[in-house]
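Encoded as structure tokens, here's the structure I'll be asking about.
The complex appears here without one of its protein chains, the remainder shown in place.
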Amino acid sequence: MTELLVKNACVIDPLRGINAEMMDIAIRDGKIVEEVSDAAEVIDARGMLTMPGGVDSHTHICGTKVNFGRYMSPEDMRAGRTPRRGPLHATSGYSVPTTYGNSYRYSVMGYTTLLEGAMAPLEARHTHEEFIYTPLQDTMANTLFDGNWAIMEAIRDGDIKRVAAIIAWTLRAVKGFAVKLTNPGGTEAWQWGKNVSCIRDPVPYFEVTPAEIIRSIVEANELLGLPHSVHLHANNLGTPGNYTCTLGSLGLIPDLNEKRQTLYATHVQFHAYGGSGWKDFCSKSEPIARFVSMRPQIVMDMGQVMFGRTTTMTADGPMEFNLYRLHHEKWSNHDVELETGSGIIPVIYRRKNLVNSIMWAIGLELALLTKSPWQCLLTTDNPNGAPFVKYPEIVALLMSKKYRDAEFATIHPDTEARVPLPAIEREMDWYEIAVMTRAGQAKALGLQDLGKGHLAPGADADVAIYPLHIDEVDPSAEYQKVIDAFSRTEYTIKRGRVVARRGECLVDGSNATFWVRPKVSENYDMGKDPDFIEKFDRYYTVRMRNYPVQEEYLNRNRCIETEARI
Amino acid sequence: MIVKDAVCPFCGCLCDDIEVEVEDDRVVAVANACELGMTKFMGERRMKNPILRDGDRWKDITYDEAIRYAADALLSAERPLLYGWSGTHGEAQCVGVHMAELIHGVIDNTSSVCHGPSILAIQEVGHPGCTLGVVKNRADLVIYWGSNPIDAHPRHLSRYTRYAEGFFLENAFRDRKVIVVDIRKTETANIADEFVQIKPGGDYAVLSALRAIVQGKTDTIPRTVAGVTREQLIRVANLCKAAKFGAVYFGLGLTMTQGKYKNIRNAIELVSELSRHTKFTISAMRGHYNVYGSNEVNTWMTGYPFGIDYSRGIAFYNPGETTAVDILARKACDAALVVGSDPAAHFPRKCLEHLADIPVVQLDPYPNATTAFCNVQIPVAVTGVDAEGTAYRMDGVPIRTRKVLSTDYPSDREVLARMYALMQEALER
Partner (left out) sequence: MTFLMITGRTVNQGVTVENKTSAEYAAETSTCFMHEFDMLELGLDDGDTVRVTGPCGEVVMRASASVEVEMGTVFVPYGPYANHIVAAGTRSTGMPDFKSHEVEIEPTDEEPKTVHGLMEDLGGLAYDR
């Protein structure tokens, strides 16, 4: 039995409505408890800002396309290398760090839970292998269904229950956590070199539209009772004028769930563009933010772009190809049979580039213009917008108009005419930042009942203590202090153990992966469905018996069983 | 007893539909596998126990003694080389990386003498590819360039290309065209719809010519390029542009000839160019069943796919300097651990001369060419037969190999883990 007592913590815990209260946090055997004995180890937080451990609801850290990004970019590897030290392994990489690199850097920033943004079911084993080597955070995977043949056929036949059954079988098989749609329909069209132009454009051969895919899968997701909602990377990412497509997609979503949103729209910055081409490219963050603010069934995340070099990687194959045509950089593509695809290309976001400057502004605008911080969470779609090590700068930008103005003065001079950012006075406060970096994520992912994102007794003892006294720092003026504090915790505690201290990771780590197992009735068990089985073995190149991710890949794991309504 | 859906641990096809009949702890029959796979499953003449070279004799020793010897030899070396890895499961490869990191060694895998150049090309221009099932279901044009699957990947044609059925192809055999490009008329060339014969060393020029034609610059092409006529070049370029889905598979014919990684770079750029007109992909015909796995493991753990030198403490990658052939030829290592490969059979003679001078430990179920240069050889279980673990297919799809029978042999992972533990203990003292 190990006990830890964190004394004198200035706690912000939005899921419990706690806003800067001085309190002690009692921890026993990795969980928060009411109190501990006198034998407990004591950490004196001396009034420092203390929050639940950070939760990243959309980051690309583990799996086939991430690893593709790594091995095609040795120059990225050279940009950040550390040697082995004590229990810590050597690390490499800047925008696509090695798994240990990711884990240690996230831990130093106070993050203890990560959701991998995209996992192709056929290659899930790879993601799980890399999860094991990302040891200081609990992990879970968004599972891709955007180009799934069996599902598109079921949608064409109008059989939502079958759609749910296929999702259930697949999530159980590949130990996935949530349902992800990336450019729905587009990834299948891309396997013929085509794309879909918006939500009413039918997918070649299967003849279902992205709108039908989104609506059916959203319904199916709720039938399965999954903790997270459908997670959508909308069609037309990156295209000037795409905001109408985004509004159209968001407008499809009914309110089907009391506890959380019915749709999580990811990296919306990339989907909030006005204009008809690059020449009149402009920000449409206002209509998007207004739209979302009026609809509690939608939660989004920023997808903030920050200037500098990074690597883009998504399941959106055709979009990455378009970037290749634009930038002529080295381009990789990886289509996955019967399921989805991916593309990778390095990019540089430049201040001198008007389009990049507008993109930078849009991400911030979405956060500042959305009334509730619970509805717009902080991400960069790591590494697509920027590497996650830039999160502290984003926090500072959201909290300080002065910082925004200072940065704005360094970007393309014509930006002002295209974006509303300079006129926005709002400055987020500590509480709102806590929502946007952990509480909001935990709620959106359905993790708060699993003990993440808050510090109520019974929760996982994942705590981040930042070297900052909020009554001594004015975030509006002293934004550099904000950046410094959020870059390096005083303590990061994971499962009751101090895992990082002042920029150093201390232990090897032993994480858990979260996955779902929806329970369906016999009739809807695809494992016994003759049509499903026959098509599987005929068109996949892996046998159905060899497809599921075996227990050996799970390590410690938290399996969430749900009662499906099929 | 018949084990179904067994995974063949031979080539990069990683066929997982094998049926293995086991009786009395022996494999007695194999169905669905090609000759290469069948021989792998039915291999019999395993080494019985670890051996130690004592002057000009071989002694039998215990696993404990062998593992201890290995840990000592590698730990006392200043710059040990840990080589091979493509013939074992991923879980063992991971231990290998940790070990190299701990003892400041160089870890390299068989890519460096196989598709390493392909990786170098990918690092310059990227890799527009796909999984094998995408090709099976869609491709109406398949090009084998410098690759002879009938000999090296026998079931590639029946599982994924020429003879495979495809969801979008009514009559796959009739609707798919196969082009073979090679310097000699191989068996695979015999079943092609179009055979393009190139003079040795001419691949780069032919690829450039095709790129020029695709870009509309046909008038720049001379009458022949590296032995290929202008007419044939135009015909091939047109077949490519007219295809609904083209897939290029290339082999050592590109990686090993003059130009090496530049050949592949040119091929990738041709495919990226064709992607502007229609759908085209390119992939490497990986040789060993888990060589891609060693690239994947090395990459997520160190940042680099092969040739990683930890002697500075950080991961350092410089092909030509940190790759095994170069390290051995320059005598730049003073001990070697060989796992799941046979460098003495596949490396140039100068490398073997150095192997003869340094302590060498090998993990391998069978006596092989490298055995002659070992100080110690430790027989291990065969992945896919009496050991299980992850392997990555040539297209990156990970499949877990099955154990079809049990023996007393430890797996690579077990032996390496014990070695690693001894090393950690020694370093703590």
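First chain written, first letter: the chains are A and B, and each begins at residue 1.
Everything below uses one rule, namely that a contact is a pair of C-beta atoms (placed from the backbone, for glycine too) under 8 Å apart; a residue touches a chain by one contact, two chains touch by 3 or more.
Worth saying up front: this structure is predicted, and the values here are computed from it rather than measured.
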### Summary
Chains in view that the hidden chain touches are B
### Message
Of the residues B:G105, B:G253 or B:P359, I need the one that contacts the missing chain.
### Response
B:G253
### Task
Go through subunit B and note every residue touching the omitted chain.
10-11, 35-36, 39-40, 43, 45, 51, 53, 56, 58, 108, 112-113, 116-117, 120, 148, 150-152, 154, 183-187, 197, 200-201, 252-253, 255-258, 260-261, 287, 306-307, 319-321, 323-326, 328-329, 342, 344-353, 355-357, 365-369, 371-373, 377
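Here is the rule we use: only the chains that are shown with their structure count from here on.
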### Separation of mean Cα positions, subunit B and subunit A [Å, integer]
34
### Task
Could you pull out which subunit A residues touch subunit B in their complex?
62, 64, 67-68, 70-74, 77, 81-84, 89-93, 97-101, 122-123, 125-126, 129-130, 133, 149, 191-193, 205, 321, 324-325, 329-338, 341, 344-345, 538-543, 545-546, 550, 552
#### Entry: Touching residues on subunit B, where the partner in the complex is subunit A
4-5, 7, 16-17, 90, 94, 98, 101-102, 119, 122-134, 136-138, 159-160, 165, 167-168, 244-245, 272, 275-276, 278-279, 281, 295-296, 299-305, 310, 312-315, 317, 390, 392, 396-400
